[in-house]
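One structure is given below, encoded as structure tokens.
One protein chain is absent from this view; the other protein chains keep their places.
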Amino acid sequence: MGTPVATALNHHMPAHIAIAGCGAITAVGAGVATLWEAVVANTSALRQREWVIGKTTQNVTAGFVPEEVVKALRVTHPAHADSRAFMFAAAALHEAMGNSGDALKNIPANRRGLVLSTTKANIEALDQLNRRQLVSLPAQRQIQPALLAADLAVNLGCGGPVQCVSAACISGLSALQQGALLIQRGEADVVLVVGVDLISQFVLAGFHSLKSLDPEGCRPFDQARLGLSLGEGAAAIILVKRELLPSPAVCLTGWGTSNDANHLTGPSRDGSGLALAIRRALERAELTPNQIDYINAHGTGTSYNDNMESLALRSVFGDAVPPFGGNKGLFGHTLGIAGVLETVICVNALKHQLLPGTPRLRERDSVAPESLVATPRPAKNLQRVLKMNCGFGGTNAAVILELNPA
Amino acid sequence: MESLIEELKTKIIAGFNLEGVKPADINPDEPIFGTGLELDSIDALELVAILESDYGIVITERSVADKAFASLRALAEFVAANRT
Partner (left out) sequence: MNTTVIHAASYLGPEGFGNDLTGFCPWPEALAENLKKGELDGLHWSLLSNSDPSRFLRMDLMCRLGFMAAELLAINFDALPDARRDRVGVCVSSFTGCLDTDIRFVRMPRPSSFAYTLPSTVIGELCIRYRLKGPVLSLITAAPGGAASLTEALEWVKAGDADLALCLSLETMNPSTVGTLVLPPELAPQSWHGAAMLLGPAENGAREKPVEVGSLQALCQKLCRLASHE
């Protein structure tokens, strides 16, 4: 079972941080409504393109943001037209603000914070500089994540605390935790959490050199899975103090992080590190495992990751693993966005009372718990969702969302 | 072949940041991986990358790599036969 989590000295009251609005730009297109339609239809927006890596041309299947979406964004953000990172993030944030109803109405700028989640920010500008192409000053400066965060804070009118999390694939969930903490500590009443990452020569070359890509497209938890598919775009979630929203509201009630403390590129992970992060989130939310109704997994489609997650789930939930699934077959592994984007999916699952499926799944891996949800189905009283991600360096993160907790 | 073996030794020592290892310390007939050099799976991928960038050899099959990496001598023969 592993080391039991020591009880914290302080008794955690479940935090009442609510989600006011969401935004998303992904391979599916622009907007959460478009995204949710694709989730309901259980389709995949992964596309194949030829890409030169090193000395060879590769077939790369990934979640590319459609060119027409980029073109439309250049019209609305002419000053940042050559920074897709800025445009994606700003668009997702503006959509989320628009979806927040009246919650943000009377919040002054100095009580409005922003937390950015990204692994490489506007890294494609570095590729362009390396090829001696002309790059605008904002696009260059936005290679630096803290400066991208600052530019976004200015654009969105955030005069409160601004943070930037860059922690591999757990960045998104880590950023949500930081947003919740800023509100809990009284440093802000509203926090705009936004994740953004790009498919670039830089990142493609890296994952290709590790031989971890599936040229045909990822198949999380599938018997025949061969690797991951990258994804890009942005996702935003507006966090607010619970009392700013009318009921019913989706709340962020638990969170936790951990490290495996095992091996940097970790093929022998037994899931105990991820299990620890999950237990920490459950403890903060004051929930027991059997109270979780649905789990949204990390599910990259690599042999090792999905195996390790299956072990972690069995470790925490025993024989009674709740229904679970993974969405990366739809938009790919979006790295720094994943935690935010996949939480957007969970928020919608709670709002629409629908369990998402696991797109591109053909046959469940025998190691994966049987409760894997292949195709979407209506949920009976879906109340509490667990979301987790794991990253390079043995890091793990988990959050818990609840619909209208007491 | 001997000069290619020496060249590969230098690349391995530099590419894998092997501290305190001199070319004379590497036995060309011993397996490259799974010995005292303490190389891991990332290093195997690194070697694949070096073969592509320095010798123009693209390896896509695991079995091809396993044979080529059986020893430094095997690697040198593989490089000599396939370099572009």
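Each chain carries a letter (A and B) given by its place in the written order, and its residues are counted from 1.
We take it that a contact is a pair of C-beta atoms (placed from the backbone, for glycine too) under 8 Å apart; a residue touches a chain by one contact, two chains touch by 3 or more.
Keep in mind it's a predicted model, so treat the numbers as computed, not measured.
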*asked:* Can you list the shown chains that the omitted chain is in contact with?
replied: A, B
_Omitted-chain contact residue, chosen from A:60, A:97, A:114 or A:164_ = A:164
*Which of these touches the unseen chain: A:256, A:356 or A:405?*
A:256
*Touching residue (missing chain; options A:63, A:113, A:145 or A:254)*: A:145
*On chain A, what residues meet the omitted chain?*
3, 5-6, 8-10, 54, 119-120, 123, 126-127, 129-130, 137, 140-141, 143-147, 149-150, 163-168, 171, 174, 178, 181, 185, 201-202, 205-207, 209-210, 256-265, 273, 276, 280, 391-395
*Interface with the undisplayed chain - residues on chain B*: 15-19, 42-43, 45-46, 48-49, 53
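Everything that follows uses one rule, which is that only the chains that are shown with their structure count from here on.
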*Taking each chain's centre as the mean of its CA atoms, how far is chain A from chain B in angstrom?*
39
*Given the complex with chain A, which residues does chain B contribute to the contact?*
40-42, 45, 48-49, 52-53, 56, 58
*In their complex, what parts of chain A are in touch with chain B?*
54-56, 209-211, 265, 267
